[in-house]
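Some chains omitted; the rest stay in position.
Note that the chains are named A and B in the order they appear, and that numbering of residues resets to 1 at the start of each chain.
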Amino acid sequence: MILPKFEPNEGVLSGETADIYFTRTVEILRHEGLNPVATMEVFASRAGILCGMEEVKALLARVLPEANHEVWALAEGEAMSAKEVVLRITAPYQSYGLYETAIGGTLAHCSGWATAARECVEAARGIPVISFGARHVHPSVAGIMDYSAIIGGCVGCSSAAGARLTGTEPAGTMPHALIIIMGDTVKATIAFDKHMPPEVSRVSLVDTFKDEAEESLRVAQALGDKLHSVRLDTPGERGRVTIDLVKEVRARLDLAGFKHVKIFVSGGISLERIKQFVEEEAPVDGFGIGSYISGAKPIDFTADLHEIESKPIAKRGRIPGITPNPRLKRIM
Amino acid sequence: MILPKFEPNEGVLSGETADIYFTRTVEILRHEGLNPVATMEVFASRAGILCGMEEVKALLARVLPEANHEVWALAEGEAMSAKEVVLRITAPYQSYGLYETAIGGTLAHCSGWATAARECVEAARGIPVISFGARHVHPSVAGIMDYSAIIGGCVGCSSAAGARLTGTEPAGTMPHALIIIMGDTVKATIAFDKHMPPEVSRVSLVDTFKDEAEESLRVAQALGDKLHSVRLDTPGERGRVTIDLVKEVRARLDLAGFKHVKIFVSGGISLERIKQFVEEEAPVDGFGIGSYISGAKPIDFTADLHEIESKPIAKRGRIPGITPNPRLKRIM
């Protein structure tokens, strides 16, 4: 995947989204005529997949002075350890002090999403994982959440915004709403097939009105070779998608000659459930993951000053001076 | 608090942030000439404080047809039960179907934040709680996160964006960076006092270089009556702010005649820790809460069609027809 070109957000640049005390700090320092070259280091509170660094880089490129700066970092998507320094900025403090909130927040939220995605992808042992969680986050971050999920290893995502950022095709089948409005799964599937361009896979959602196994056979009979997959999304009220249901649908499709039809599973799929499906060899061809990824807890990042004008310093609790980390690369 | 006037986001209106299958569904229905009046109900997966409804209302106001619609909802900030219907829309489906993702995501994220804030506020038993978590979320949602925290009961927040949305003054003291650059807490506190307008409270951060109790006395001696509070933010490496530390600083300030100086506590404050502080009667005058609120898990919302052209219908696992909820008010 080619990394997108991020544009710094206006609210960030203006300090609108910053903690107010950074705004005030910069103001005080200006009044005091203080603008030392300061080195700030940023580390994560727990291990995970680093994400958001590209967006941070775009911000720094816009605000740091042309000369007199040095930025070292790990790359987007790299694994990071707990407390490992992932970003080190050396530059006149007034140029970047205001952006500590945005830098921390971007890395926190994006790394939280990417890390949860990576967990799912590793648990799925090669079965493709798609991010379906846009519906569980504020739309202002739906795209960047899906971007982070794909950095974490998902093969696709459901939002157009995420797809655009990652240069992928948005992934999706059909919602229950389409089937309810059309009144029948087969009818809805045929309409879908009729009106969608050929590059969109024909994936039919089979738990709306009838038994999943019965409906799978009905749509397979209706679309034949054109049917790409069925999606099982059985709600919790009905016991969710079970491992045995996947095996049974697979067996019934095979028995009826529809070996080409794949089975896609969604609906409350957590890391734990992926592991169970894989462990018990359920014949799943794809997982759609919602809130396990999109609702992942952000990974808190901490930023500390470690040098002022090349002299080691630190607040209590931290070690003064540069923290050695040979994994860091100079990026600016 | 006067609720702000939200403006629907361009990405939302264009469908850019929507799950792609809603875009496709609307397209298919248009081709099929189907646009029935449909009733969609939205409920939360767990109990909490409803938030985001104002933003959803602004969106619906923009997209629903002038006539032929009915919207019922609970109000911003109301408590909701698990599975309680909080929003019911009856309108031609094509007018709003595309926005199911945005509606769910807005309510999910905002209600998650507001609910966590409410937990803290209730645990604090009257001690003011301030949202300090902007640094742990993506800057695109920093403002709305702080807004949600205040809907949940926080008295203030650290981001200018959140403050603007809620009509409050942004809250903040000084960061460690200011003190490190100025080299001494007293010096930094004096500079703060010199350059900040009088309406900004003089709150000094006292754990940067010296023992918190010693530093508290030093800044109190330096600023005298002008000092509003000290903030204790002892890092985890040094055992965090303990209940006994607060009691000791209070005792030492009192003993030295600085009874007017308040004590503000921050740094990894969780619900559990608030309860302990309150339980053991630590003399705290304010809590600053970061990731417990900002990193709260969104509350998943589910949207279902329950009537098509006034006829009860539902997918498997749901009850067809309108779900009675006398708490709903008609809002459009």
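Convention: a residue touches a chain if its C-beta (ideal position, glycine included) is under 8 Å from a C-beta of that chain, and two chains touch if they have at least 3 such contacts.
From a predicted model like this one, the values you see are computed outputs, not experimental measurements.
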Complete-assembly copy number [criterion: all chains share one sequence; 2 shown]: 6
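Following the convention adopted for this analysis, only the chains that are shown with their structure count from here on.
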Gap in Å, rounded to a whole number, between the CA centres of subunit B and subunit A: 22
Of subunit B, residues touching subunit A in the complex: 9, 11-12, 15-25, 27-29, 31-32, 34, 36, 38, 40, 52, 93, 97, 100-102, 104-106, 108-110, 112, 132, 134-144, 158-161, 163-164, 170-183, 191-192, 194-196, 200, 207-210, 234-238, 290-291, 294-295, 297-298, 300-301, 304-305, 308, 313-318
